[in-house]
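In this view, the complex is presented without one of its protein chains, the others remaining in place.
Which chain is which? They are A and B, in the order written, and residues in each are numbered from 1.
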Amino acid sequence: MEVPFHLPAGSTSLRRVHNKATMSSGATGAVQPADEPPTEARPTVITAENLTKTYGDVAAVDGISFSVPAGESFGLLGPNGAGKSTTMKMIGGVTRRTSGALHIMGLDPDSHGPEVRAHLGVVPQQDNLDEELRVRDNLLVYGRYFGLPMSYLKPKADELLEFAQLTDKAKSKVDALSGGMKRRLTIARSLINEPRILLLDEPTTGLDPQARHILWDRLFRLKEQGVTLILTTHYMDEAEQLCDRLIVVDKGRIMAEGSPAQLIREHSTREVVELRFGSERNTTIASELQGIGERLEVLPDRVLIYAHDGESALEQVASRGLRPLTSLVRRSSLEDVFLRLTGRSLVD
Amino acid sequence: MSAGLPVKSAPDQARSRTFGPLYSRNARAVISRGLLATRSTNWLVMLSGFFEPVLFLISMGVGLGAIVGSVQGPGGGEISYAAYIAPALLAVSAMNGAVYDSTWNVFFKMNFAKLYQGMLYTSLGPLDVALGEIFLALLRGLLYAMGFTAVMGVMGLITTPWALLMVPASVLIAFGFASIGMGITSFLKTFQQMDWVNFVMLPMFLFSATFYPLSVYPQPIQWLIQAMPLWHGVELLRQISVGAFTAATPVHIGHYLVMTAAGMLLTTLRLRQLFLK
Partner (left out) sequence: MTDGTAREALRAHSPDIAAARARRWGAFYYAEQVLRVMKGYGWSIIMYSVGHPVAYLFAMGVGLATLVDAQGAEAFGGVGYVTFVGPALLVSASVMTATNEFTFPVMDGFKWRRTYYGPHASPLTPQQIAAGHIMAVTLRLLLQSAVYFAAVVLFGAAPGGWGWATILVATLAGLSFGLPLMAYSASITEDKGQFALVMRFIVMPLFLFSGTFFPLDSLPLAVRWVGWISPIWHGTELGRVFSYGYQQPPLLTVLHAVVLVALAVLGWFLTRRQFAARMGK
């Protein structure tokens, strides 16, 4: 079996990943992990105020404000086209904002692009590896862009190739890598300058499960060293596990902000009942379900009932003489928050 | 990992430099990347760029030259048709190479290979990228110019040591076109618009006294042609090739110095539009 990212012996951080996962997937029990210092005590590394970006008439980012303290792992969630990548690009100073204020380590990326980016490691949504160079040269040359000396870069590149399990591909052409390997190389490349802030735009898209876990482990260890992580993802489990705090963005605006547990508490109920009636009947049956639970959501393939007590909600459904094809009671997750805040077909 | 070390590690040192908004004084890194990339490019493709003007010279100079015979050169003396068009072809090739590298090439690396996106997420500024790319284009132009001049020598078309100055002069021509070309690319957004570049280049190539003297045109058209940058390059190289200089020589050189300066200014002003969308 190929393990895509190297897992160092004796790593304890993976256990932490799992601890945290169990903690936050329960709707009620999640609190900030005890070993993290309170956010107020740390200096702020990113502040955005009324950040706006328009393309023609389209407001890709429409006046969002947030700030990120050093060492925090901060997530941006939102549906396709919400403006997450655009926000990331503005932070990196590769897209100019239309209006608003933005400071990274106290610097404005528009006027101090090189200085700002000297602190950043970036994994863009789309890989932009140098297809004309070989795998290892990609790392070396990228490091040169930061003005780093070869004496530093050579061992560093080898270490990162090892981490990305690409050591035996060091001399291959980038073209010859698989999609997931390219992703791993892009991630390795983002670490070449030992950045203090990592911008990760859907970093795990296309990675196999092992690679994903090993990346998570690396990210946790970087966080322990005080690196700030800015992350977007469409995997809600990933967001729950990795992010201390997140914002849910839709149509360029912030819909909600908080820790995963907070968001679940505020925007969802403790439990959810999932019912499938067959594609034709889901919509028509919704009216007959009115009044059960606290809220009802009709998705194309199923109906969700948000309730404090799922079992009793399910009993009410049965007592009304409705027979779903399948039913399931589960804890609320970030996915429910996401659907609630950004869903297009809400029946409240 | 050494990220947490209190002493200044290499990344820390790299981080603590200060720069302007557009330039991190590191065009060198872009250049060395370009040189490294040539390793993986097809050498035949590189060479083929050199052959194009040579083929034109052989075809038109020899084939058509057999019919046309000799024509009046810049110094007033009769020279062979091949010797007449050779410097013009060198100027055209300098223009073509520089324009290609600063428009299509930049456009492609920007929008398709996404090369610059990667570069600009580092501490490089857009000016580092622009300077690096222009330098690489000029380096290639220099090699082609040396090759072409050598071919002229072999064909017996070089009769004065002055002719060797065609090499630096054609680099100057390339510099002028490359810097303007990059500025213009910042205004172009689609492949269709890139085609417009060709629509400007083709008439410039055909009409700039490349294959026949300006005197065939009526006076107003002559003025029009003289306003086009390529004509100055053709005239300059033609004068150098026979070592016959006139009061117009400094005008031609000055034209390219101004063009380079204006082009660099335009490119610098437009760098954000070019590289940061």
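In the analysis below, contacts are C-beta pairs under 8 Å (C-beta built on N, C-alpha and C of every residue); 3 or more make two chains touch, one makes a residue touch a chain.
This one's a predicted model, so the numbers in the text were calculated from it and none came from an experiment.
Asks: Hey, which chain B residues sit against the chain that's not shown?
Replies: Residue positions of chain B that touch the missing chain: 41-42, 44-45, 48-49, 51-52, 55-56, 58-60, 62-64, 66-69, 71, 191-192, 195, 199, 202-203, 206-207, 211-213, 216-217.
One rule holds in what follows: only the chains that are shown with their structure count from here on.
Asks: Using the touch definition from the top, list the residues of chain A that touch chain B in their complex.
Replies: Chain A residues touching chain B: 92-96, 110-115, 117-120, 122, 124, 126, 128-134, 137, 141-142, 144-149, 151-152, 173, 193-196, 222, 225-227.
Asks: Within their complex, state which residues of chain B touch chain A.
Replies: 1-4, 9-11, 14-15, 17-24, 26, 28-30, 32-33, 36-37, 40-41, 113-115, 117-125, 272, 275-277
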